[in-house]
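Coming up: subunit A.
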Amino acid sequence: MTGDSTMPRHRELGLTDSEYDLIVEKLGREPNAVELAMFSLLWSEHCAYKHSRKLLGRLPTDGPRVVMGPGENAGAVDVGSGYAVAFKVESHNHPSAVEPFQGAATGVGGILRDVFAIGARPIAVLDSLRFGELDSVRSRHLLDGAVRGIGHYGNSIGVPNVGGEIYFEEPYEHNCLVNAMCIGFAKTEAMVRAAAAGIGNTVVLMGATTGRDGIGGASVLASAELGEGDDAKRPTVQVGDPFEESKVLECCLELLEKGLLVSLQDLGAAGLTSSAGEMASAGGVGIDIDVAKVPLREADMEPFEIMVSESQERMLAVVEPSRVAEVRAICDKWQTGSAEIGVVTDSGRVRILKAGEVVGDMPVEALVDGCPLYDLEPEAPAGWIYGNRQTLAPSADSEATLLALLAAPSIASKQWIFQQYDSIVGSRTVRRPEAADAAVLQLPESGNAIAVSIDGNGRRVACEPYNGTVEAVLECAQNLACVGAEPLGLTNCLNFGNPEKPVPAWQLDRAISGLAVVCEELGVPVVGGNVSLYNEGPDGPIYPTPVVAMVGELPNPAQTAPMGFAKAGDAIALLGPFAPTLQGSELAKQRGELAMGLPEPDVAAVAAACATVREAVRAGRVASAHDVSDGGLACALAESAISSGLGFRADLQDLRERGCSPEEALFGEGTGGFVLSGERTELEALGALVIGEVGSTTIELAAGDRSLVIGLVDATEAWRSLDARAEAVA
Partner candidate 1 sequence: MIWGVLQFPGSCDERDALNACEVVGGEARLIWHDERDLGGVDGIVVPGGFSYGDYLRAGAIARFSPAMEAVAELAAAGGPVLGICNGFQVLCEAGLLPGALLRNQELRFICKQADLLVVDGPKSADIERFSAHQQVLSIPMKHGEGRYYAPDAMLDEMEAKGQVAYRYADGHNANGSVRDIAGVRNERGNVVGLMPHPEHAVDPLTGSIDGRKVFEALEGFA
Partner candidate 2 sequence: MVELEADDLDQLGELCEKLLANPLIEDYEIQPL
């Protein structure tokens, strides 16, 4: 790694002077090269969470259904009959901005490993992506690369991609976001933890060989802003091999099934350094690693390179010595590598040896938990800091406005993307992407099903981080309700700018507070998550983007409502405390009128509406259910029409009587709105407001002086226009 030759080595590696002094104090001497490399990684923002850890303590993490909480490789909740569902979301933002295909692919690989590391078989992946606007060649390139990378990895390994979300906003132009989520399924009693245990037990490294991939990734890429000359960082993006992963996955699951492992950990950011360190820390033990025993892909690797390599598709296990031969035999069967590289000790230290000679020796506590945690210095911005760009004239009529919203890449159908993913392998997918508001996966083993949704509108969070984050969680809950699911747990990925700067610090602080309060009120525990900071470029920070994902359960997978209308003649109704405004809306964005401020959501009222919709869906009392989000009610109604091929007529007069202007009623956004369709009497019995009827070749919305009529064909063309935009030749 090149750098200013006059800069001290520790600063080149991302450590401050005072952090370095603290390391010296804890070691009782200066660290050598191996130790310095290891400390620089484990004390990086990406691994140590030094600017977020104190805030994350606010999040509620307990609940009667929690089987594994934060701190393990993935969280897990009980789904009954002795089964658990594991899940987690993680970011791979910085590598994806440098090399989108491999960055996104290895993001998927990494999150898969986190899930099977606890003994759960991966049964689905989802992804949450953010790019700049599609008129940017760079953003089209990143979108294309990321989608192909995610597809390549997930499809090859045979795990279905069942949902996700993508937004295109200028603040992500220099810092795209790639958040990958994985869901796994396991018998609760078969799940395993990461804590190393048993003095004298053998440490076994399984999977692929170790090369120079990703060296310095955690400290180089994930803990610093991207600037000019980032091409030099290109070699550090890891390269993924899904075939290797499928072999080590099957091997690990068989080893766990046979009870052959004491503990298991995946190798991700900071490779062996973090895995070995964290296993030792969790178990309150020490660990010796001999780098000479690590199977290498490249010759002459230095001990520090071996310890910090981020070569993919590797797992670390603790095995009783008497069972090591059996473990290695099963690795051979699956044609995946295995090597005895170390031993669990009672020293409380991480020792690195090279063919028996000690080349590094650090206390576990100092390495893993010794990093100082920082307080933020938050400061609210004076106003809107993200700029505005007008793409829609204020004089545009309602028809043109609706078409512009439907065609907005953030709102338009993502079919071009999800058709590049295998969404059905595994035979569990009851609701495929865009068929309903949440993905639904059947669990014949436990006799029920789960639903999952991943959401997070960064633009709205930028308008008001506390309310915007509360909204994101409520949107997840609403999406789950539409398929009859009750939330069991939540995972989150907090993507923010530089926490050492006052405004991103304020955004992070407010967002985490909002997240804590809404999860507490809803009774949904946070079972795990990830933080990605320093997402800033020359133009400033990204939109504060807390991506939240919820997993819920439902009793009968045959009773989940689709998003699209069912048949002509059905009534259409609006249910819930929907009080739309143009604040933070897609329309405000297109008009170039974004500003600070967002209404405060009524969590209790939205939760009550979710319960009503959930029960109605489970009882088969509605033909379709769709929550109102981006683009407002007009878009939600249009989406239900387009996806079913059935037009409709609706009158928004009642909404206006609640105090909305015609424009707010049509295009305003906010939580709490559900669009339902079905038998009129059923909808009325639910307390929903009947506003229209299904059946025509047009979309007709009565809204005072902003009333509109457009052909279903035109609306469809607008909503299906993403392919053309995404593949546009510059």
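Selection rule, in plain terms: all candidates are chains of the complex that A comes from, given by their letters.
Keep in mind that, in the parts below, contacts are C-beta pairs under 8 Å (C-beta built on N, C-alpha and C of every residue); 3 or more make two chains touch, one makes a residue touch a chain; residues count from 1.
Treat the numbers as computed from the prediction; the structure is a model and nothing was measured.
Checked against 1 or 2, the single candidate touching subunit A in this complex is 1. Every residue of subunit A that touches candidate 1 in the complex is listed here, in rising order: 148, 151-152, 155-158, 241-244, 246-247, 334-335, 418-430, 442, 557-558.
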